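A short worksheet on the structure shown next.
In this view, the complex is presented without one of its protein chains, the others remaining in place.
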Amino acid sequence: MLGLQKKDFALLMFVAALTAFAPFLLNPFPVDSALAQFNAGYPDLMQRFVIFGIFAVGFNILFGLTGYLSFGHAAFLGVGSYAAIWSMKLMTMNVIPAIILAVIVAGLFSLFVGWISLRRSGIYFSILTLAFAQMSFALAYSVLTPITGGETGLQPKVADPRIFDAALGDGELPAANLFGLTMKSSYELNIGGWLFTFNAGYYVAAIVMLLAFYMAIRIFRSPFGMMLRAIKTNQTRMNYTGLNPKPYTLAAFVISGMYAGLAGGLMVAMDTQVGPERMFWTASGEVVLMTILGGAGTLIGPVLGAGMIKYMENIISKINEGVLYEWFAFLPESLQDLLVTIIYPFIGKGWHLTLGIVFMLVVIFLPGGLLEGGERIRNMLSRKKKADPGKDPEHHPKPSPHVA
Amino acid sequence: MEAILLQILNGLDKGSAYALIALGLTLIFGTLGVVNFAHGALFMIGAFCAVIFSRILSLSTVTEDPTRKDFLGNPLKIETPYVESWFGPELGSVLINWSVPLSIILAIPVMILVGLAMERGLIKYFYKRPHADQILVTFGLAIVLQEIIKYFFGANPIPTPAPDVFAGSFDFGALIGLEAGQIIYPYWRLVYFAFAAAIIAAVFSFLQFTTFGMVVRAGMADRETVGLLGINIDKRFTIMFAIAAVVAGLAGVMYTPINSPNYHMGMDFLVLSFVVVVVGGMGSLPGAVLAGFLLGILESFASMAQVLSVVPGINQIIIYLVAIVILLTRPRGLMGRKGVMEE
Amino acid sequence: MNAVVAETGTTDFSKHRNHAATAPAFLSVHDIHAYYGESYIVQGISFNVHEGEILALLGRNGAGKTSTLRTLARLSNPTLTHGEIWLDHKPLHTMPSHEAARGGLILVPEDRRIIPGLTVEENLQLAQIVEPIGWSIERLYELFPRLGERRQQEGVTLSGGEQQMLSIARALARDIKVLLLDEPYEGLAPVIVDEIEKTLAIIKAQGITTILVEQNAVRALNLADRAVILDTGTVVFDGTAKEVLDNKELREEYLAI
Amino acid sequence: MGILEVKNVNKRFGGLQALGDVNLSVAENSVHAIIGPNGAGKSTLLNVLVGKLVPDTGTVTFDGNSVLGRTPFQINQMGISRVFQTPEIFGDLTVMENMLIPCFAKRDGSFRMHAIESIASEHAIIERAEEMLTEVNMIDKREMHGASLSRGDKRRLEMAMCLVQEPRLLLLDEPTAGMSRADTNNTIELLKEIHTKRNITMAIIEHDMHVVFSLAQRITVLAQGTPLVEDIPENIKGHPKVKEAYLGEAA
Partner (left out) sequence: FTNEPTGSTVTLGFNVPQSGPYADEGADELRAFQLAVEHLNGGGDGGMLNTFSSKALQGSGIMGKKVEFVSGDTQTKSDAARASARSMIEKDGAVMISGGSSSGVAVAVQALCQEAGVIFMAGLTHANDTTGKDRKANGFRHFFNSYMSGAALAPVLKNAYGADRKAYYLTADYNWGYTTEQAVRESTEAVGWETVNNVLTPLTQTDFSSYIAPVLQSDADVLVLVHYGGNMVNSLTNAVQFGLRDRMVNGKQFEIVVPLYSELMARGAGENVKGIFGSQNWDWKLENQLGSRYIGTNAFVRSFGEKYGFPPSQAAHTCYVQTLLYADAVERAGSFNPCAVVEALEGFEFDGLGNGPTLYRADDHQCFKDVVVVKGKENPESEFDLVEIVEVTPAEQVTYAPDHPQFAGGDLGTCNPGA
């Protein structure tokens, strides 16, 4: 179906179902319960899950398949964002042209960066991409302020030209929309103590994500995808087989750059603001971590990794002392204090600590990332001992020597 | 002329910090083949050794002075450091004053311990794992170390001044016969430069004039075969790691008077030190040192007002620009060895 | 094991196994099992080697010869899960590879493993860092003059044959009790093979025990005292070299000669 | 005029003359063996032929076109395939995928952006790869990873990868090294069959004289970077100089 093998189609449908029902799945706790803190089913976070999912899936096309580790992918995301916001400022608040422009501009920029950086491999390549991204960040932060808004960034203003849009009504603010359907509009469903939010922006982003994911599966299963994996394994043999690795890697680089641009464009579509810090090296590092955390070279792993990191960032950081006391309210006071003292360093402003620990635990105990780890645990439970040679190679990423 | 001379001095100094950090990084990265994102954290821990040491020295007895009031109107607490009550106020305050250089005696064992613990407890399981896994685990470790420091010391920089003797600056221009007052240079920076040179020389001779260096290089290229020749390479890797940790830590200790340490100083240096190592060329210690100084000096020149008025913003990007140019003209950086981390 | 042989419809040679249990052996391998990850490769191998003997370890591609040698040398891959290896009363199965090497068991690996970044001489020096040390470097250069000429060249840029010489020389640089040679003739010109064969004779004369893996079975058997034949990770024959040469069926089935 | 012409090729490594004035002509549809002592420069010569090394002087033409200055993949596209001394295969890919890659390269040239086609639907190519794997007796290993093959199998796989491209000239650097006797014999048969059935010109470097004399129609003996003699096998066997420099008692 859809030109996919049965297993891949099943995976796609599974992901589609997850995204469609995310508002339910991510809000398992009633609003008033103590555990409501752990609910992630609100528009902003759901949007972030799918957007960073796209970013990581795209990054994985380069890194997971070819082994080339780019440390500057955030630059493409940032450039895409700037393109999108300018499309909104100058042309229309409709998200379609903004997203398309974001993809195109990011694609062109990644063509330029890739064309130069791919002259080197390994760590040398990584540092070249890092250097380009850091320069983009620094320029956006200062010298290019007229185009980028500097540190403050850019937002749509009432006074922007927006040549294709009708004039705003009095007191109306420019809002990102899809032919009139604003991204912010939500439908709320109240069932018992539960509240579920169905947000227009989220579903737009989710559909784009499914398309992007579908494309990624196609690429993974295509001859092109196989060539990329061949590049990772043995470039010498590649060359002597009459294949030129350069255009393949460059194509992979540009494709993943366009995915990044798509993510950047969507970010603007969902939340109309761009700042340069989304191009800082830590942002590039984040997508690397997402991909490895989930499982580089696997299809769904990077999405899991992205979800995990964004969840920690947005949920753990918001738990404060007060919340802790609320949770343990049923306990005697001394026990309460004890528990709070123990847990306190790991939540709220300590969320980075938890993140660091999770990173370490995952690599130590689940080599190959969350996905591989999950599979391993499943195998262990079902007591499958002997390796099954017919297994899908993508789900068994080998050590990747081409990485820096 | 003076301006250029001064910027060269500044560059040498910045360069020695880069070079020291890059040296430790390349020891682990270029020779052991481990991408250590926690290296910046080692630098930071070193710096905090200085903080901790000065805190220890200034552990105090508290007495209340009823004649003076604190902000809530309670009697003001007066603190007298133990060392002052033990060694007398003179020697005591000298000790406190010299806490930064003295903290080296704390930093060396601490860094060796940290290095050993890190290698034995964690890194050794990752020699054979893909670089991606190494990145994830060391990045996680860096965050954890950083957050621990933040938990105890907060996020604000902590002033750790140099001993008073080195506090001032001297007139370098007058010294070499130029107009006085034009080239002023702080003593401590000179100390830092000399210290860096000494450490670099020590590390180099250790690796150059012993077979140790050869074994480590061999072990990095092919652990299995080195083991087949009866050599316990794990032990040597552990030692290397500890050495690298000490180098990073001492770089941190001595850096504290230049810039007050804070918990994220390691991350601030991390990316730059990776750039330095790679521009120097993977697997080359002299390359790392050379690149450190080169980038330090170029950065200094790029921040001159005269330069900035011609190319605005060049100071923001110079290091990266130079890195790109060097990596494009010299495939393996300045002095890189073939095949190291090229795949 | 019998089942495997029976399935492939061949004669059962297992009756030839094994005098090991009785004779006092210098190197004794007892029922070793080893895995590459989850694939079970060495499936219960036992044999004995006496001091000063040359043992030919034969079998077709993929039979598990290399895996057996690697297990003996205590490399971590394949992983030994069961069994004992005793060398001169020392339990090798409890040791990591560097200790086994110090105990006098040296493997010359099949892909030569010349260390990149090191010169020819440094490759040799490396073998002499820890005790016990064997031949001096000068003596090795006498044995392989070609290496002497190229002592400052980076080892990995040597021609294939030169690398093989270096790999053997590196082993001799250590004090050896048991030498494991994994296809030492591969890629060597016939003249050199003759040379190396002579070297092996010298080695044997010094009382060094050798296990030789070689595809050219005839050549190996002519040199060896005894032979062990492997198939799919198990021993299918253990006896004297002459027995193999005389047994046409055995030769055709496992050695294609 | 041979299909491959090497004229006056010189190559130095520092002070070492690896190749000195090499002249070689490989006739179309012939099997040409290059033998010689270790370090004679055989692999170096091969590296020159496939574009990995550029000679200091001299010319190399294939079918009238110079190969010098071309990259390995361009040379492969001209119809030259190479088997390495230590097997070069795609370790992380399965045996089947290892076979598919040369098939695609043959069909599509050095680069094609077939990013959304599905491999599974390329029936013709899969069939072709399967055929070849059957031919080299590796079809039952199709799902194994390249890296976990034994070395003999790696070599067979690599050869199959080259053959499936139906090159006009096949360069083999010790194709049977490390192969068991049985497999060596199979390989000789395979190469013979390929040669006769598909008319592939072959240049073989080999130390196993059994292989050389079973296959070669002409032999060039290289010593210290220069051709010592070039002749038909019968004459080489008895050649005193060759005996001394290379064959020893084996001949």
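Observations on the structure shown:
Per-chain residue numbering starts at 1, and chain names A, B, C and D are given in the order in which the chains are listed.
Everything that follows uses one rule, which is that a residue touches a chain if its C-beta (ideal position, glycine included) is under 8 Å from a C-beta of that chain, and two chains touch if they have at least 3 such contacts.
Keep in mind the model is a prediction, meaning the values are calculated, not measured.
Seen in the complete assembly, the chain not on display touches A, B. From the options B:T80, B:S93 or B:S169, the residue with contact to the chain not on display is B:S169. Only one residue from B:P75, B:G88 or B:G154 touches the chain missing from this view: B:G154.
Within the complete assembly, B:Q7 is the residue of B:Q7, B:T26 or B:N232 that touches the hidden chain. As for the chain not pictured, it touches subunit A at residues 39, 42-45, 48, 138, 141-142, 150-153, 155, 157-159, 170-171, 173, 175, 184-185, 197, 267, 271-273, 275, 277-278, 313-314, 317-318, 320, 322, 348-349, 351-352. For subunit B, the residues touching the chain absent from view are 2-3, 6-7, 9-11, 13-14, 17, 68, 70-72, 76-77, 150, 154-159, 161, 167-169, 181-186, 188-189, 258-260, 262, 264-265, 268-269, 299-301, 303-305, 308, 312-313, 315-316.
Keep this in mind: only the chains that are shown with their structure count from here on.
For the pair subunit B and subunit D, chains touching both partners: A, C.
Distances between chain centres, each the mean of the C-alpha atoms, put A farthest from subunit C. Between subunit A and subunit D the centroid-to-centroid distance comes to 46 Å (mean Cα coordinates, whole Å).
Within subunit D, no positions touching two or more other chains are listed. Annotation for subunit C: residues touching 2 or more other chains are 39.
Those residues of subunit B lying in contact with subunit A across their complex are 35, 122, 125-126, 128-133, 135-137, 139-144, 146-148, 151, 267, 271, 274-275, 278-279, 282, 312-313, 316-317, 320-321, 323-324, 327-328, 331-333, 341-343. Residues 63, 67, 69, 116, 119-124, 126-128, 130-132, 134-135, 138-139, 141-143, 281-282, 285, 288-289, 292-293, 296, 345, 350, 352-353, 355-360, 362-364, 367, 399-404 of subunit A are the ones that touch subunit B when the two sit in their complex. The residues of subunit D lying in touch with subunit A in their complex are 50, 71-73, 76-77, 81-82, 84, 88-94, 97, 100-102, 104-106, 108-122, 143-147, 158, 161, 165.
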